[in-house]
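Every protein chain but one is kept in place in this view of the complex.
Labels run A, B, C, D and E following the written order; every chain starts at residue 1.
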Amino acid sequence: MSDDIARKTAETAKLYFRGVETEKPYELWKSFDSGLARDLSMFITGQMYAREVLPHPMRQLVAVAALTVLEKKEELELHLRAALNVGCQPRELAEAIFQTAVYGGVPAMNQGLHVLRKVLKDQGLWPLGEAG
Amino acid sequence: MSDDIARKTAETAKLYFRGVETEKPYELWKSFDSGLARDLSMFITGQMYAREVLPHPMRQLVAVAALTVLEKKEELELHLRAALNVGCQPRELAEAIFQTAVYGGVPAMNQGLHVLRKVLKDQGLWPLGEAG
Amino acid sequence: MSDDIARKTAETAKLYFRGVETEKPYELWKSFDSGLARDLSMFITGQMYAREVLPHPMRQLVAVAALTVLEKKEELELHLRAALNVGCQPRELAEAIFQTAVYGGVPAMNQGLHVLRKVLKDQGLWPLGEAG
Amino acid sequence: MSDDIARKTAETAKLYFRGVETEKPYELWKSFDSGLARDLSMFITGQMYAREVLPHPMRQLVAVAALTVLEKKEELELHLRAALNVGCQPRELAEAIFQTAVYGGVPAMNQGLHVLRKVLKDQGLWPLGEAG
Amino acid sequence: MSDDIARKTAETAKLYFRGVETEKPYELWKSFDSGLARDLSMFITGQMYAREVLPHPMRQLVAVAALTVLEKKEELELHLRAALNVGCQPRELAEAIFQTAVYGGVPAMNQGLHVLRKVLKDQGLWPLGEAG
Partner (left out) sequence: MSDDIARKTAETAKLYFRGVETEKPYELWKSFDSGLARDLSMFITGQMYAREVLPHPMRQLVAVAALTVLEKKEELELHLRAALNVGCQPRELAEAIFQTAVYGGVPAMNQGLHVLRKVLKDQGLWPLGEAG
């Protein structure tokens, strides 16, 4: 079973984090403790993200909404990239971030928009076209 | 234009909050200030939720994710009901709540699951079947 | 100097918490450690709240705003009572709570309004009149 | 009525944000969606901040208290500038920030003081004189 | 290896949660999804809590401090019980909660003290003696 989880972890990480060039969380963890890093990674990516109950674009919307209101900007950037990698549209991501202002306030929304604009610029997707 | 927003506000509120019997936020606001209550309601429901960039089930996932990590249990309950009203499946909602543990920790997830179980019980949808 | 702080602590506590019948924070602390309870109380009430840089009604608005967005409902209730004791008007308190929705989101505002309505009802000040 | 709100929005924005040279929230929103940016701005500035229940200096204290405990430093900077623009005194703003330590802890207070000191330096108001 | 983790999970859960009669998190999770419940439990209890880098009393202090400032009162109650089960003294737990006021504010500390007093009363350890 463990091999299966390792495979799913690798596949899902590759799908989500394609093109990410900064230090990934797994690498940060591993610099402290390689065993715990592997356990954490296999749990989060292999046993949680790889589950098929929610399609990947919906999972990424969940991540984007939660990370925006919590103002975790490094992880928000990672998951905005993952969202684009699995097919979310830029205007959908902006809309999700705008919507969170109702729950978590305008300043958290502002930070989310800043991070999204940075990611879109990095990928040559800015400014947004009409159809988004 | 204002009539159009009023109409969208009413339609969207009806779609989301069908079957909700507790005091709705609009009623709370109105008990203090009817003008501001109307402005808030038209802005949130008519000018934000009624926009068509995100389909309603995706909007509700955004709400559920944000409200779970922020531990706003009254509003989470409202939006879990709205999510079921617009077609989200119970297992999808549970999955979204489970996923948020990565971002906001296990205790917030636990509270989200408690609220979801309560809503599902109220609606005769508990226990979950295999297919969810 | 210590006597002077003790006197200011007692006077300010009396001004703010007149009519509060639930266990006050000082009493909670004292049930664990009387020395630390006195130090905490003298610092917060005698060395902070008793300073004259901000008039008491402005101090209470600061408390109400912060406690609303942090969703600390027990302490919010205490400070709404203190605010009324030092002359804040019910409509001003409602307005301050409404305004915080911009910074901390609508659910925190909702909880603040619930607490305020409870306090106003307890004091026979509900429903609000036109002039507030 | 809509013209009236637009006028109030413009007047209040001018009053608050005179001298702010960084990108304002409205401009950030507009870079994503001009219609939603206008709705958000008219709601927050025209329908909320322009209400006369609270005088502007008290509104800014509410903003400063909430933004300090939430650690939203960009928006805190904006509202500290607005507070000075509507007549709040530097020592009153420092006092409000110090007071929030009781509710939101010392580290959030520290960040608030850092932002205030930066704003006061920018405006040639640092160091504080005796009378503040 | 998996058997080893299962054994450690069971042993550590037994050590920490002896005497807890309310629904445990694992049971809540299992009511939704037994596979994910097992994965979560093995990860948290078997792969994290069972590690020997920190002795159990220090781990419980970490939990108590974090859960107090986050105001997660159900989980705080669980970990206060675990702390007593692994040998922490009541006065040490009170002291840790008092200390957190500096970081997370007084209201969160107050809630922590309320939860601790409830646990100590349940276990016949209240009021505290001189030596704690």
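By our rule, a residue touches a chain if its C-beta (ideal position, glycine included) is under 8 Å from a C-beta of that chain, and two chains touch if they have at least 3 such contacts.
The structure displayed is predicted, hence computed values, not measured ones.
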Neighbouring displayed chains - absent chain, whole complex: A, B, C, D, E
Touch with the omitted chain, as defined above, among B:48, B:65, B:80 or B:101: B:101
Candidate in contact with the missing chain, chosen from A:13, A:44 or A:101: A:44
Candidates A:4, A:74 or A:122 - the one touching the absent chain: A:74
Hidden partner interface residues of chain E, rising order: 44, 48-49, 51, 53-54, 58-59, 61-70, 72, 75, 91-92, 95-96, 98-100, 102-104, 132
Hidden partner chain, residues of chain D it touches: 94, 98, 101, 105-108, 110-111, 113-114, 117, 127-128
In chain B, positions touching the absent partner: 69, 101-107
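What we mean here is this: only the chains that are shown with their structure count from here on.
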Where chain A and chain C overlap in contact partners, by chain label: B, D, E
Chain labels contacting chain B and also chain C: A, D, E
Greatest separation from chain E - chain, by CA centre: D
Inter-chain centre distance, chain A versus chain D - centres from mean C-alpha coordinates, in Å: 31
Residue numbers of chain D (touch at least two other chains): 36, 40, 44, 48, 51, 67, 69-70, 72, 75, 102-104
